[in-house]
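Excluded from the complex is one protein chain; the other protein chains are retained at their positions.
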Amino acid sequence: MQFELDEDRALLKQSTRELLEKEAPLSETRAVMEDTPEGFSKPFHAQLGELGYPGLLLPEDDGGMGALAFAAVLAEMGRVALPGPFLDLALGVRTLSGCDHEAAARLGERARAGEALVVMARLEDPTRSDPDAPEARFEAGRVRGTKTFVPFGAHADALLVTTREGLALVERPGAGFSATPLPTIDHAQRFAEIAIDEPAELVAEGEAAARLIEEHERLGALGASAGLLGLMERALEITVAYISEREAFGVPIGSLQVLQHRAADMLMQVESSRSAVYRAAWSEEQEPETAAYLTAVAKAWAGAAARYVCGQAIQLHGGVGYTWEYDPHIFLKRTKTLESFYGSTRAQLGRALALRQPTL
Amino acid sequence: MQFELDEDRALLKQSTRELLEKEAPLSETRAVMEDTPEGFSKPFHAQLGELGYPGLLLPEDDGGMGALAFAAVLAEMGRVALPGPFLDLALGVRTLSGCDHEAAARLGERARAGEALVVMARLEDPTRSDPDAPEARFEAGRVRGTKTFVPFGAHADALLVTTREGLALVERPGAGFSATPLPTIDHAQRFAEIAIDEPAELVAEGEAAARLIEEHERLGALGASAGLLGLMERALEITVAYISEREAFGVPIGSLQVLQHRAADMLMQVESSRSAVYRAAWSEEQEPETAAYLTAVAKAWAGAAARYVCGQAIQLHGGVGYTWEYDPHIFLKRTKTLESFYGSTRAQLGRALALRQPTL
Amino acid sequence: MDLHFTPEQIAFRDEVRAWIAENLERPFSLEKRDPKHDADSLVEVRRAWQKKLHAAGYLGMGWPAEWGGRGASEADEALLQAELAAADAPQVPNFLGISLLGPALIHHGSEEQRRRFIPKMLACDEIWCQGFSEPGAGSDLASLRTRAERDGSDWRITGQKVWTTFGLWSDWIFVLARTDMDDRYGGISFFLVPIDQPGVEMRGLKQITGESEFGEVFFDGALAKGDHLVGQVGEGWRIAMTVLSYERGAASIMYPAQFDTQLDGLIRGVHEAGRAERDDVEEKLGRLVVENEVMRGNGLRTLADLAAGNAPGPESSIEKIFWSEYHQRLTDSALDLLGPQGQLVASSPSARDEVDWAYEYLWSRAGSIYSGSNEIQRNIIAKRVLRLPSGK
Partner (left out) sequence: MDLHFTPEQIAFRDEVRAWIAENLERPFSLEKRDPKHDADSLVEVRRAWQKKLHAAGYLGMGWPAEWGGRGASEADEALLQAELAAADAPQVPNFLGISLLGPALIHHGSEEQRRRFIPKMLACDEIWCQGFSEPGAGSDLASLRTRAERDGSDWRITGQKVWTTFGLWSDWIFVLARTDMDDRYGGISFFLVPIDQPGVEMRGLKQITGESEFGEVFFDGALAKGDHLVGQVGEGWRIAMTVLSYERGAASIMYPAQFDTQLDGLIRGVHEAGRAERDDVEEKLGRLVVENEVMRGNGLRTLADLAAGNAPGPESSIEKIFWSEYHQRLTDSALDLLGPQGQLVASSPSARDEVDWAYEYLWSRAGSIYSGSNEIQRNIIAKRVLRLPSGK
């Protein structure tokens, strides 16, 4: 048994950290939040494409590196709260590769190289539709429907749209497409409501489509959990550093027992998230029969854990904790996005109960 | 505006405290828990009857003192975790007085003098019956049915049985009655499952019966909330005294910031319970249109509050906290009874939401 | 025991309610959503609202008649604040001036100071901000280092203050500054300082909500005139502690009223999302309702204690902890219950319009920190209410 990553993946993790610290550090995240209309750095995402990152989740003989590498990379991105659609893109590339369809394969090549942004459009207004039986339809070579909270839906080059008939691919959406931005708490993670009436190709149907969507959700939850791990890990680090330095009443506030216990509780959340996230990623590779269950466990835990840790990061910073200038709020905001999307905590609790099984 | 009790009620509260400290102190509760088959002191309850306590909830011109006095007395009883059916008896006396029926009136007189123990038998097996439409029936002058978790059901002299036809009074249950004890965590609060097939009188029907049962539940929740207040108030007192004295690492443990904050949180729970409980009692007397809502609020709050306070009382006592010899466990156990009966916390949360209304 | 307001108080409450209905155009959350507004024009909305309140006699109601008061009780003040909060009326720019500087001048200031400053403060012709906190002295206020040095009969102030609410729009700031470096408490004095002068630089301090209601201010030999010292040299700490302890009662039922309005919005939102029938939603909403009502019960008890002549003591720490942590639980739950919809910022056309949940969620993180962090409040409860021992 061994918990550490093997050499290849550890190396990838390390080089990803260096890349991010150099090209997309936290200060850059702040700049993107403040200034960029797309909510992310296009050049950096192009660079990620050149380096092959979007293909992480492809089968190994197709250049992928598997779920553990994926989790390690997403956790590193969480440490700098990297803004942008990387997670959705990596999921899109994986889903395209699972479609037995030529247009999908072609687009997949471009997407993994960072030349096209493909995201899945799945959610619909929950008061009017059932996620398992979408209102959106594929008929006569066109897809028609309305989707909401589509990640980077206004900036995508292509969309994988879930329809009642299966998974429809819309490339280069044109006049029949409109996107209304849905700005949320997290300035650097953009969503849109889209209305679509465009030519499309049905790239997966029936069982195959259902399997791809389930896989997309599972891997999305895994990636989000890993992102949450990175966010809270860094939030704890900056908090421990801050309370170790900052003095009040003549002592470092980190010497006060109440803050020490708070930090200890934060550590418990972070380390338990680490165990759960990497275990889920490992099961995705090595024990697929438990992967759906362990991923639900990881996401349900990590969402609530990060909310606690990032909230306390603000509290322990005191007054400066609720200034824009200090970093804790960036973590809190991204946490909210990752916690509520990719299967909310509440949804994952229900899923974990339903999927419960012996794991030993 | 004034929060303090008026002189009469303050006097009652004070004299009740003195009576309890003299005749039924915490040490006596312990003795009853350990040794008494009935789970309570019959002589002391007879004394309470002589002093007129069971008539507390009667109309004022009938010798009652109203809901505030009732709450004050129950809170005092909570402070010594008084074992026994006092709450159920006081509720029974009130309900009997609301029945326009001669047998009820006659029994009511005896009950308020402490000469007869009357309790209501209401709960049925929840998997088999709806509390609003009991399986128990009153037919041809007899009541037939099975009731569960009847408080002191094995020791009652008479029973008010909820049936589909209304409220049936069974005096001196005989051969058609059997009671199986249901011993719970709280050694000093006895419940029984009863099977009954006995002659009875229908003492209230239709709307009148429904109103009496609703009132019984509401006042039961109020009394239980007051009892919870007394329990946690005393649990906090003994805890503060303990941590102020007990030393570790050369300092009183009550000087450690983590324990200070814990105690502060306990105080918040206790004082908020005090506000909520007396406000509910006051509304029962002065603002009946809000009483049902404010009582649900008080019970939902006080149950969870007492659970926290009494649990932490054990924790802050350290090792001796989980010995039988020290008192905290007595509070925890009684809390569990009062929290889960008289409308569980979960049930009261739903009730509070349904009854929500402007209170200012 | 009596938790009824007097008939006069109820009549006052009804009068206020009717006045608000007549005078408040729309809830402030809707003002903030209006694209025509920027930070400056929102301050003008607040200023206009303060002028209306002042004209109606609703400011400084408990002060002596000479200074605009009407001998109002804490209960009146509390009822007013509750009605304003329930209606989501704008916060007035001089809320800290009125609650802190006003009493300081009335009790400790000179007659000239009162005449010069109080009328313009009430009328919002001058906006005041508070200069107590410093970057290095959060919870440990007395460790402040801004100093005031004599310059003839005047004073020169040097140092830095933070959390100067509405600082960017203020004309004056009331400042605690050190006149003796060696006397921790007795070396602090209370000054009134005009902002529009060379030695003062005010900067906006952006909050996590993206707004800059707070400021930070740098004094570099700023001038405070000799007759703008409040009280005597060295009395600053005592004055500040006294005024900070006033008006605790006024907020006691304000927060529950404000949260009730938000709860209304949440319950409506949950119904519209078709989720109200779920048992887990019922439980969470029920818990929010219960906690808010318990908070109101605490507030009524505080008012009743005040009415009975019991000064509010350190128990006010309980209220501070309660409302600020409730606000966090409320917004946390709201975002869970409303789903992604609840995270939309107010400028989104799809955002719910009753409550700006995204803003509330972020802003709620501040309440447990400002005005004495909740950690400090718990210290106070442990030491002053429970009388727990001090460490060695």
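The letters A, B and C name the chains in turn, as written, and every chain counts its residues from 1.
The rule we apply is simple: a contact is a pair of C-beta atoms (placed from the backbone, for glycine too) under 8 Å apart; a residue touches a chain by one contact, two chains touch by 3 or more.
The shown structure was predicted, so the numbers you read here are calculated from the model rather than taken from an experiment.
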Where does the absent chain make contact, in terms of the chains shown? A, B, C
Touching the absent chain when the full complex is considered, from A:L51, A:A113 or A:L267: A:L267
By the document's definition of touch, the residue of A:L107, A:A235 or A:L256 touching the omitted chain is A:L256
Chain B residues that touch the omitted chain in the full complex: 123, 126-127, 148-149, 180-187, 191, 193, 248-249, 256, 258-259, 307, 311, 314-315, 318-325, 329, 332-333, 336-337, 340-341, 344-346
Residues belonging to chain C that touch the chain removed from view: 278-283
Interface residues of chain A (partner: the chain not displayed): 1-6, 9, 68, 240, 243-244, 250-252, 254-257, 259-261, 263-265, 267-268, 271-272, 274-276, 278-279, 282-283, 286-287, 293-294, 296-297, 300-301, 346, 348-353, 356, 358-360
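The rule is simple: only the chains that are shown with their structure count from here on.
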Send over the residues of chain A in touch with two or more other chains. 256, 258
Where does chain C touch two or more other chains at once, residue-wise? 375, 378
